[in-house]
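Removed from the display is one protein chain of the complex; every other protein chain stays in position.
Order as written gives the chain letters A and B; numbering starts at 1 within each chain.
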Amino acid sequence: MVIKFTINGDEMEVDVKPNETLLDVLRNKLFVTGPKEGCGNGECGACTVIYNGKPMNSCLILAPEADGAEIFTVEGLTKDGKLHPIQEAFIEENAFQCGFCTPGFLMSAKALLERNPNPSKEEIVEALSGNLCRCTGYDTIIKAVKKAAEKMGARS
Amino acid sequence: MRFKYVGQSIPRVDAFEKVTGTAKYVTDMFFPGMLYAAVLRSPYPHAKIKKLDVSKAKELKGVRAVVTAKECPYKQGIYLVDRPIFATDRVRYVGEPVAAVAADSLDIAMKALDLIEVEYEPLPAVFDPLESMKGEILIHPDLASYDRLPIYNIEPEKNVFHHHKTRKGDVDKVFEEAKERDDVVIVEGEYTLPQIYHAPLEPHGAIAFYDFEGKLTVWSSAQSPHTLRHLISYAFKIPHHKVRVIAPYVGGGFGGKAGINMEGIVIALAMQVPGKHIKLIYSREEDIMATVVRQGMYAKVRAAVTKDGKFLAWEQMMAFDGGAYAEYGTNVVRAAGYTTPGPYYVPNIKVDSYGVYTNHLVGGAFRGFGHGELHWAVERHIDKIAQELGMDPLELRMKNLLKPGLTNAMGQKMHDHSGNVEACLKKAAELIEYEKPSEQPKDPKKKRGKGIAALVKAPAMPTNAASSVIIKFHEDATVTLQVSIQEIGQGFNTAIAQMAADALHIPVEKIKVVTPIDTDTNPYEWQTVASRALWTVGNALYRAAEDALNQIKNIASQVLGVAPYNLEVEDDRVYIKYDPETYIPLKDIVMGYTYPDGHAIGGPVIGRGSFVPERLTNLDPETGQGNAAAEWTFGAEAAEVEVDTETGEIKVLKLVGVFDAGRVVNPMLARGQIIGGMVQGMGPAVFEQITYDKDGRPLTISFTDYKIPTIADIPEEMEADFVETHEATSAFGVRGIAEHPMISVPPAIAAAIYNAIGVNINDLPITPDKILKALKEKGE
Partner (left out) sequence: MERGEYMIPHDFSYFRPATLDEALDMLSEDGMIPIMGSTDVVVKLRARRLKPKGIVDLKAIEELHNFSFSKENGMVIGAAVTMNELIEDHPEVKENYPVFYQAIKKVGAYQTRNRATVAGNIGNSSPAADSVPPLLTYNAKLKLVSKEGEREVELKDFFTGPGKNILKQGEIIHSIIVPYEGPSIGMYYKLSRIKAVDLSTIGVALTVIDPDGKRDIRIALASVAPTPLRVFEAEDFIRGKELTPEVVEEFAKIVQRNTSPITDSRGTKEYRYEMAYVLPKKILRELGLYKEVS
């Protein structure tokens, strides 16, 4: 079946099967490979996209459901070649190593800062607990989200 | 050398790619007409294959190739060639590949698997290494005939794929005499840990392409592209120059992506359909079941100690649960063997370290490489000795440290430059405020305590593990650096760029480290393992930089008419040392110099450097004496925990790690290694484990069942610090720190638990039910 949605503002039309997930379609049909598959079971968060304004595991969404959806991925973060403050903060705080989890973390962090521009440590932990990282030990990720909040506050 | 960039926290050179989603991993690669592979796996831990019929699968529309051991009868193995790519007559673990299919889509490939008919005859299986050593069930009846490196000592009738022996001094004599001495105590103990899983966020993946003239290209999430090439060449009997391995970014390795893994499966398929790319990305389930895990271990320790706390003799037996195939396990067992008893001096040492086959998942390399295992036993045992002597455990450690002038278990003498474990322990003690007892919470059911542990690890590698570096200058005097250490997250590309900038005296911005690694173009590198990269590649880099600088100076010397040794390169120019105003821009030299009349001299500058560890030897097979270690990294870790005595829940409040890094190249990235490693060490300390049902089927084969720490699990406080004792075997004074932070977190946590509630847990992981059981036994 043919579905339509937008990815990072661009309209797309794509033929999908019910047994494909949104993650399958993004990665393997549209080659939007920012979102990663770390488990396919909703456990790791590497596939997190912002779906109609909310962070969700794209591996748990059956593709046909995405008809009409607005989807935002890590590819949409940079504007005119300039990094988003969250990306800057992740770099400055060394919030990643291998980088495989990073696209998912950036999506969860962006969604958090949009609904809560000044989150506490507990709120950051709650918002990011669905994103696994085996490399960093997470502490720099918490710092990066705090720093991003400051940067975004200062800019708006 | 003067350090301008080394020592600075510059941001990662791969940062932009990684935050924009443009960093490519194997899974992100697509080729026109690519086929997708799926693998049929054994449901039994040990069984004979009585019948295997793939004919129906071959007929399914969209299926392009099916392979089994019939088409691909090859075996692989890094030190001992024991692992068939596809099971032949028998399967030895749940998850072992039996057949594979390549089809137009993954879903067709998976449907084809259902059409393959296999009949198994289950065989009795063995899951415990001690049980297995009885040899009642032989997992590899033909072990004696397998190819192997001669330094590995098999005992086929005991299912043992390596038996390492250390015999230093005379342990038996000390124990015998101790019976007569009332100033000596003998302390015995047993310690275990289960298999655990690496859990890199990127599962293993590979793409293979075989062309019509027999050239093979493999894209792989490989930690060690050259060793992978070598092992492919060996297994499939293709000459090295016809095998090309390309390794893009790797999404975490931790040892699990070293050597050869699942690549053979896609290669076998590709060879069936030349001209087609075949892609196989493991699902999380397959990644847990069918790559490698960390071995389980049983250890038995006996120590003779004087009542004032001097270690006289140390005897340690370790039986590693190596799973169905030896993999890196051979060398894990050896490294654990020769490093025991860790960072302590003991005059008499006897170690027997056995790698034992079982019908569990295959054990392999894992961050720490046997050292997490050996230190669990050693550090726990030291705590036990301290308890028996009524001595503070830190004080007992301090009395027995492996200091300059003393010899380790292999008989190697420690030098002033070998690292300072005492300083590490002192700093760790300061950071955890060891002298100050934990402040107890108001809730009387909750108890807090602190613990500390030390560690040492040298790179566990062959005596000739080599590295090489090529430095290419470009027209504008920018530089590309070709090295074949894989960027797996550790930050190697950033650190080596900093080191290259200092070695070449040019700005770091002018240096690019070439990615992805391509064995057709990149120079040889043994492997991205063993925390050796900055040390070994640093030495090769130093020579390559010298080589390049000499070429530059030679050309400039002709142009400026001064001797090369009177020239210096700095930033964008080469100048005369005693007349710095007279210089030539580097860009006018690095492609060769062209005189105003048009004639040119020199030519493009290409620096070349290689390195092989100096003065290493094999160990004596009977005594374990020799030079297996090139350099050592010492460290100390400490923990503070809170235990809920009602539920047994453990909260790790604080972790600190201090390591003697020689010289810290990038403090920000080094700290990242320590913190990340400590959290990775915390998981297996308190909950991580692979569990099996009673029939030997693994239960924890998804992230639903195999848990790793989340952001909600990390301690409130984590601190990393360094000691910097210049490493004399390194041109840059550096040594590795990447594996070490994982090693002694579990014993530090166990010690903190003892400090909090007075019970010893000697079997990992320290789960709430073990805490409660121990409290009950203690009578609380």
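The rule is short, and it goes like this: a contact is a pair of C-beta atoms (placed from the backbone, for glycine too) under 8 Å apart; a residue touches a chain by one contact, two chains touch by 3 or more.
Predicted model only: the values in this text are computed from it and were never measured.
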Residue among B:Asn331, B:Thr633 or B:Thr700 that touches the chain left out of view: B:Thr700
Touching residue (missing chain; options A:Val32, A:Met56 or A:Ile86): A:Met56
Touching the absent chain when the full complex is considered, from B:Val6, B:Leu106 or B:Ala377: B:Leu106
Chain B, residues in touch with the chain not shown (by the definition above): 36, 61-62, 104-108, 110-111, 279, 281, 283, 444-445, 646-649, 687, 691, 699-700, 704-705, 707-713, 767-769, 772
Residue ranges of chain A at the interface with the undisplayed chain: 1, 17-21, 24, 27-29, 37, 40-43, 45, 48, 51, 54-57, 59-62, 64-65, 67, 108, 125-131
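Here, only the chains that are shown with their structure count from here on.
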Inter-chain centre distance, chain A versus chain B - centres from mean C-alpha coordinates, in Å: 30
Chain A-touching residues of chain B, taken from the complex the two chains share: 11-12, 14-21, 23-25, 27-28, 30, 107, 198-203, 249-254, 281, 283-284, 488-491, 668-669, 671-672, 675-680, 702-704, 708-712, 714, 718
Residue ranges of chain A touching chain B (in the complex, touch as defined): 19, 27-28, 31, 33-41, 43-44, 46, 73-75, 77-78, 83, 87, 90-92, 94, 96-103, 106, 124-126, 128-142
